[in-house]
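Structure in structure tokens, see below.
Here the complex is missing one protein chain, while the rest keep their positions.
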Amino acid sequence: MAASPNAAPQLIGTSGDSLREAFGKALADLADRDPRIVVLDADIAGGTGAHHFRTRHRDRFIQCGIAEQNMMAMAAGLAATGHVPVVTTFAVFCLRAIEQARLSIAYARRNVKIVASHPGIDVGPDGGSAQALEDLAAFRAIPGMTVLSPADPLDMAAAIEAAIAFDGPIYMRTGRSPATRIYERRDDFEIGKGHVLRDGKDVAIIACGVEVARALAAADLLANDGIAASVVNMATIKPIDHALLEELSARTGAIVTAEDHNTLGGLGGAVAESLALHRPCPAEFVGVRDQFGRSGEPGELAELFGLTAPAIAAAARRVIARKSP
Amino acid sequence: MAASPNAAPQLIGTSGDSLREAFGKALADLADRDPRIVVLDADIAGGTGAHHFRTRHRDRFIQCGIAEQNMMAMAAGLAATGHVPVVTTFAVFCLRAIEQARLSIAYARRNVKIVASHPGIDVGPDGGSAQALEDLAAFRAIPGMTVLSPADPLDMAAAIEAAIAFDGPIYMRTGRSPATRIYERRDDFEIGKGHVLRDGKDVAIIACGVEVARALAAADLLANDGIAASVVNMATIKPIDHALLEELSARTGAIVTAEDHNTLGGLGGAVAESLALHRPCPAEFVGVRDQFGRSGEPGELAELFGLTAPAIAAAARRVIARKSP
Amino acid sequence: MTLLAAETLPETLAPHAVSFPYLASLAVTTRRLAIAGIFNAGSGHPGGSLSSADLLAALYGAELYIPGGDATNPVRDRFVLSKGHAAPALYGIWAAMGWLSPEEAVTLRHRDSRCQGHPHVLDLPLSEASTGSLGQGFSVAIGMALGTRMKGLSSRAYALLGDGELQEGEVWEGAMFAAHHDLSNLLAVIDYNKLQSDDLNANICGLEPLASKWRAFGWHAIEIDGHDLPEIIGAFAAASRVTDRPTVVIAHTVKGKGVPYMENEAPWHGSVKLTRDQASEALLALGVAADRLEDWIHGRIA
Partner (left out) sequence: MTLLAAETLPETLAPHAVSFPYLASLAVTTRRLAIAGIFNAGSGHPGGSLSSADLLAALYGAELYIPGGDATNPVRDRFVLSKGHAAPALYGIWAAMGWLSPEEAVTLRHRDSRCQGHPHVLDLPLSEASTGSLGQGFSVAIGMALGTRMKGLSSRAYALLGDGELQEGEVWEGAMFAAHHDLSNLLAVIDYNKLQSDDLNANICGLEPLASKWRAFGWHAIEIDGHDLPEIIGAFAAASRVTDRPTVVIAHTVKGKGVPYMENEAPWHGSVKLTRDQASEALLALGVAADRLEDWIHGRIA
């Protein structure tokens, strides 16, 4: 289970590209080689990163206007005629078209990738209306829908490559704010596998998206107190990596999840289900506690809603205190 | 925790009203006394039970046409002008308007009741397109949304009364098929409280909706083998009854959930999160295992997808075998 | 709007030699099998299945290019039943075309049948899309029209919509998109039977002036009698000559058409259970001989 040397995390600590930018650039590159890829946009390409694709592949960029329901179901028709459609909009507007994703895409098993930018309170100043805290839970409940939420620009690039190579519907979160870099290289991305970034026996922190960098920082805080924390980049929320969770539960006996999402039903829910099924142990869930977000800078909001490294470390201490003796 | 004598379950075993009929009749009665209630329908009142309300309160029945998004957001406007709107359609079409339920209703904290008929494979012959297996997970993830799924006609009548008395947004499932009667009276319905229908120390079965009757039947099957099962009608999925689950986990050490929903993110997810947070123990989840439904009679489909009493009993035996010694 | 002379049309779009008696026979078989299927299922939507039978007969019998009913042929035309609750008629027309056994067509809604309550593309690929939630099939068809055009194929995409379905905003999103993109290889057909589940459109949420709506959304609109086969065929031919925009055929129909006790009678418009007597009366009205009733109910139509 130890992290492979290649994948050793380097918490560079600088803010680089946002995940949405990384997504857009990687997709444009992939499309150079893969003529099947088409991109659908709902008048928001500058926000989702899809503008990078547009610049390079104008003829495969489909401007749908501000009409997410039609966009989502049209993607199914494009997939049926041999294209690999990538549907792009904000996470909250993906939710507006979830019934189309369910019926026309997932039920019909169409090979469509839904890529959602602007998830969680990381959205910042736009405020609560735009901060999707429900999408992981909602899309996870759709039968056969794979759900991804990568952690940094390299992880993102690897994830979109894997998503395009995968045959089936996928919902994937990107992110709005500049992302802390975690990986120096990421050539071992595998859908369905969590990636152990740091190995520690006292507690395991399972995170996705922007929370992975904070989880690593939390592990540093804990290390100062002599607590050894494992940290996992759980970039695949569904199907969840049961084997890894079982192993971590056995070895650490205490789990913390961390996500920029409601604590109900998302990564925390997926991990809780897996633990209960395979190897129960105490867990704590870091996320937004069933409230709506509000305007503010992402960092301020992380403080306000308790999504910071110290908040994760505090949850780790709580769950360690609950371990069965 | 023992079931109160008044609430002693009587598994009458006859098929009576469906939950949607019970809902419609109870709502029409409530509206006799409560002039605030208005009902919104999307050309499907005969299917949701709302026709009972229409017959009696034509002037407060709002036919919205087949336009669920506008219906859902209009309800917020009606609530803002002092009405108590009850939005009615099939569960899968509630999903079509979930972003409206999120922003215009939940974020604005409007006092709207969303009542969804035709949940799960209980829908039967209409097939997979109409069988919502995602709604509990999706609506549970919306901050501040209360989620209900009552078990029989009397439970339903009590639930809609409680829902109308409650100030805030609620999502509630009814059901299509004739429901097995469980209660002879139900005057102790409380939002947020599970109801222990049967008391047993070996395992606890936590069920909602149509699965409650099957859970009781499963407990009978288990009793034949000398296994004493508790059975809970968990009519409130959110907020989940943490205190009751903690007590059951402590006393039985083995939990089974049963719901006509995807096993991911719904009742099973809510229970798993609660256990992990408060008192971990092994659990098994009975429900549809991340597949879409299909046409067939509800009973046939319950067999096909493993939602029957014997399937619940088998899950109970599995989880008992996993108990820590 | 530019009109292309017929002789300049690619071969697959050229007018066929149409046999109206043949189309009429397809329509009657469609109606009978729809009734048989709904009876066997114990539920289903007869009204909207019967109203669309002539449209389906004209589409499959004379308009759609789907050689041999082969749903893998990349240059085939795509037909999406956006009003998916008319599935009994869809299975009926396929059986009439010889693309599905009539015995299977009447196993509608049975647990082990591929004839799901609403068309499901994984069970029966000719469905092209899985439908049942109104509005979506239209969008899927638009995606197909665009998708084949981007690939340089001559395929056309067709969608059949209900009138009540037009209350879904998604339809107008799609209408605006298709017009903006000049999707002249897209044809929408409206089964304008004036009724939806509960009542008349006019009582629920009026649609008139319907053709004006479509025209204001940039479509070429043609109004016809949806039970007059030559008119239907004529509309399709006219549509194929419109090369700068999508066309909608607004087909005035009668809900329950062909079964007198159902025609325009509200209770038959939603999902209903047919008794054996009702099914028999319907089949008799549709010209089944008294001694063949049982055969038709089981799809033994030879």
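Going by the order they are written in, the chains are A, B and C; count residues from 1 in each one.
Here is the rule we use: a contact is a pair of C-beta atoms (placed from the backbone, for glycine too) under 8 Å apart; a residue touches a chain by one contact, two chains touch by 3 or more.
No experiment lies behind these values; they were computed from the predicted model shown.
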| item | value |
| --- | --- |
| Partners of the unshown chain among those that are drawn | A, B, C |
| Chain not shown: contacting residue from A:L19, A:I37, A:C64 or A:V86 | A:C64 |
| Chain not shown: contacting residue from B:T48, B:S104, B:N262 or B:T308 | B:S104 |
| Option touching the unshown chain, where C:E63, C:E104, C:E173 or C:E281 are the choices | C:E173 |
| Residue numbers in chain A that touch the chain omitted from display | 43-47, 63-67, 69-70, 92-93, 96, 124-130, 294-297, 300-301, 304 |
| Touching residues (missing chain, whole complex) on chain B | 38, 59-60, 62, 64-65, 67, 69-70, 72-83, 85, 99-100, 103-104, 107-109 |
| Touch list for chain C against the chain that is not drawn | 135, 167-173, 176-177, 179-180, 204-207, 209, 212-213, 215-218 |
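To be clear about the criterion, only the chains that are shown with their structure count from here on.
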| item | value |
| --- | --- |
| Interface with the most contact pairs, given as the two chains involved | A-B |
| Averaged-CA centre spacing for the pair chain C and chain A, given as whole angstrom | 42 |
| Centre-of-Cα separation between chain C and chain B, whole angstrom | 37 |
| Residues within chain A bordering two or more other chains | 69, 99, 103, 107 |
| Sites on chain C at which at least two other chains make contact | 120, 130-133, 169 |
